[in-house]
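Written below as structure tokens is the structure these notes are about.
With one protein chain held back, the other chains of the complex are shown just where they sit.
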Amino acid sequence: MKKKTRKRATNWYHILLMLGVIMMLFPFLWMLLSSFKTEQEILAVPPSIFPRDFTWNNFVSVTTRIPIFRYFLNSVLVSTVSTIFVLITSAFAGTVFAKYDFPFRNTLFMIILGTTMIPFECYMIPFYLMVSKAGFINSYTGIIAPLVVSSFGIFLMRQQVGSVPNELMDAARIDGCSEFGIFLNVVLPLTKSALAALAIFSFMFGWAFFVWPLIITNSSDLFVLEVGLTMFQNSYTVEYGPVMAGTAISVVPLIIVFMFFRRHIISGMAMSGIKG
Amino acid sequence: MPKTLVKEKLVFGKTKGLERRKLRFATAVMIPTFTLYLVLRIIPILGTLYLSFHEWHLIRRHRPFVGLANFAKILSDTTFKTALLNTTLFAIIVVPVSIMLALLLALALKKNTRLNSFYEFAYFLPFVIPMVPVSIIWKWLYDRTYGIINYVLTAVGLNAVGWLTNPDVALFSIIIMSIWKVVGYYMVLFLVGLRDIPEEYYEAAAVDGAVGWKVFRYITFPLLKRMALYICVVATIQALNVFTQVYVMTTGTQGAPAASVRVLVYEIYQNGFRYFKMGYASAQVVVLFAIVMIASVIQFKMFKPDDY
Partner (left out) sequence: MKRKVMVLAMALFLAFAVAGPIDAQGGKISVWIGWSQLLPAYQEAAADFQAERGIEVEVLAFPLREFERKLAVSVPAGEAPDIFVTSEYIIPQYIEGGYISLPPSDVSEFVNKSFDSRTLELNTIAGDIYGVPQIGIARILYWNKDHFAEAGLPDAPPQNWDQLLEYARELTVYDDKGEPVRTGISLRKFGDGSGVTEKFQIFLASAGGEILEQTADGKWRAAYNDEAGRESLKLYIDLIHKYKTDSFDTKQDSEAFALGHTSMFIREFWPIPYFKETAPDLKYGTALIPGKYEGNSGTVYSTESAFVPKSSKNADIAWEFIMFFNDDKYIKKMFEEIGWPAPRIDIDFSDVFEREPAYAIATVRPEGYRYSTYPPIGAADEIWTRLGERLEAAFRNASLVDNPEGIDKVLEDAAKETNEILKEHGLY
């Protein structure tokens, strides 16, 4: 008797969770399905779930109207380079904040966290004027500049390094290891999965970056994907098919990366939690 | 990179030497990092503060110092008030609802099974995808005539809703979509907190005969408190800074009416980049920053974590 009710409860629990899953995944599915439909079918009432006249035309239209492959690579470059920078700065600063004492440590940490409270768009103009003076408008350096440090990364690494036992570090010191050596040989190996998660996160953050690259790039050679896709958005009429296809092109790689590295992302995410 | 430090040899027994060496490593790391912060974050933010005291038009050359005039103007600006009200409403709904949902999900998915890890994947996915494409997709789902949501509603005999076009509904449509976007993130954070709670605690509780709500109230929740605080602060900052989804969903002739979904960052953006009143927009940024700060401090005070 008791077993039965529990079983019914688990059934309900899975039905509810599954409904949630459908709500979570449906928008992406709908985008993909729509991108393979003809314009007429997209606007048909009642709508069809699966494309009746399966067509690649929307993708052909996007890829022929803009050099999307180039934009894609630019996105990859921007995201990769910024990720490398974020990893380096976050690992170093996180370690020092967690394990070293120095003047104004807490003040500096608070300032760094405080900067996350203002979205980048809000101080973009002073930033632009600065980049313009430095001569980096319309350059990869200019696009990447705001992305090379990450408060979240420093915070995450500080949490992680905090859980590295002090005894291990002291033992390394006794063995004659330099502080940099300790960082390299003790701290980094023990925080590998946090670094992996951070890497993926900053990659995705770089990928999502939109307003700034749009402002700063003046030649289509430097466009990233999200900027490039705006080029064919007509001001008046909406071409749902190509818009959905373009969106799919920018989103599907991320879904794949996420599927690949899901464990790392989620466990790394986990580490940003308050532990130390 | 601090090359000289790498080579340095440690002399034992001299704690002073050790301290000095550690300090040197710390300074060598912090100086470049903090310099980057200074240049890439703090100087532009201070630049914004500077602009807020000027009538700083993006295009005009004459940009006089006006003292606190911009701030005085905010006080009587009705559009800003609307934006503040909308943002507050947005945050007041999105923060608690998404956190409650996330907590429920996390409690349901606590056990690390195969199926649960699939659920985790599904719920977390929206958070990973950038806001711009996500907003474009939702705009299409919400479409008054061709949107699938309205189709389903009419198919089951309900009235179609002007999700984005009806000014009474538009903000709530954006709220729904925003909760959808973030709930998985908070869920994962809660999961981490939950899985960190040692099994012995529950066993002990079971011995004492505690079940259900009592376990949650006296074991789970107190141990989740710090995580909950972190999530609350992050969620509030994100909610108060809401922008991209509003921006995407209001553009175009079939978009949402701006007045009904105007939020603070949107208003700032409009003033700065549409009307080019950068000085005034910057003053609004300063106000927004103050609001976010105050909200965070209140949350810290309310949760009173033991240390932090």
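A and B are the chain letters, set down in written order, and residue numbers restart from 1 in every chain.
By our rule, contacts are C-beta pairs under 8 Å (C-beta built on N, C-alpha and C of every residue); 3 or more make two chains touch, one makes a residue touch a chain.
The shown structure was predicted, so the numbers you read here are calculated from the model rather than taken from an experiment.
Colleague: May I ask which residue of A:53, A:101, A:175 or A:221 touches the chain that does not appear here?
Modeller: Residue touching the chain left out of view: A:221.
Colleague: Looking beyond the chains shown, say which of A:21, A:88 or A:196 touches the absent one.
Modeller: Checking each option in A:21, A:88 or A:196, the one touching the absent chain turns out to be A:196.
Colleague: Pick from A:12, A:69 or A:104: which residue touches the chain that isn't shown?
Modeller: Within the whole complex, the residue contacting the unshown chain is A:69.
Colleague: Using the document's definition of touch, tell me which of A:43, A:113 or A:184 contacts the absent chain.
Modeller: Counting the whole complex, the residue in contact with the absent chain is A:43.
Colleague: If I consider the whole complex, including the chain that's not displayed, which of A:25, A:88 or A:137 touches that chain?
Modeller: Final answer for the missing-chain contact: A:137.
Colleague: Of the residues in subunit B, which ones touch the absent chain?
Modeller: These residues of subunit B touch the chain that is not shown: 58-61, 79, 144-145, 160, 162, 165-167, 250-255, 257-259, 270, 273-276.
Colleague: Please give every residue of subunit A in contact with the chain that is not shown.
Modeller: 39, 43, 69-70, 73-74, 76-77, 80, 125, 128-129, 132, 137-140, 196, 214-215, 218-222, 230-238, 260-261, 264
Here, only the chains that are shown with their structure count from here on.
Colleague: Rounded to the nearest whole Å, what is the centre-to-centre distance of subunit A and subunit B, using the mean of the C-alpha atoms as each centre?
Modeller: Inter-chain centre distance comes to 15 Å.
Colleague: If we count contacts the way the header does, which residues on subunit B are in touch with subunit A in the complex?
Modeller: 1-2, 5-10, 12, 18, 21-27, 29-30, 33-34, 36-37, 39-48, 50-51, 58, 105, 108-109, 115, 117-126, 128-134, 136-138, 140-141, 145-146, 148, 151, 155, 180, 184-185, 188-189, 191-193, 195-196, 226-227, 229-230, 237, 241, 243-244, 252-254, 265, 268-269, 272, 278, 282, 285, 288-289, 292-293, 296, 308
Colleague: So in the complex, the part of subunit A that touches subunit B is made up of which residues?
Modeller: Residues of subunit A touching subunit B: 13-14, 17, 20-21, 23-25, 27-28, 30-31, 34, 42-43, 45-47, 89, 92-93, 95-96, 100-102, 108, 111-112, 114-119, 121-127, 129-130, 145-146, 148-149, 154, 173-174, 176, 178-181, 183, 204, 207-208, 210, 226, 235-236, 238, 240, 243-244, 247, 250-251, 254-255, 258-259, 262, 265-266, 269-275.
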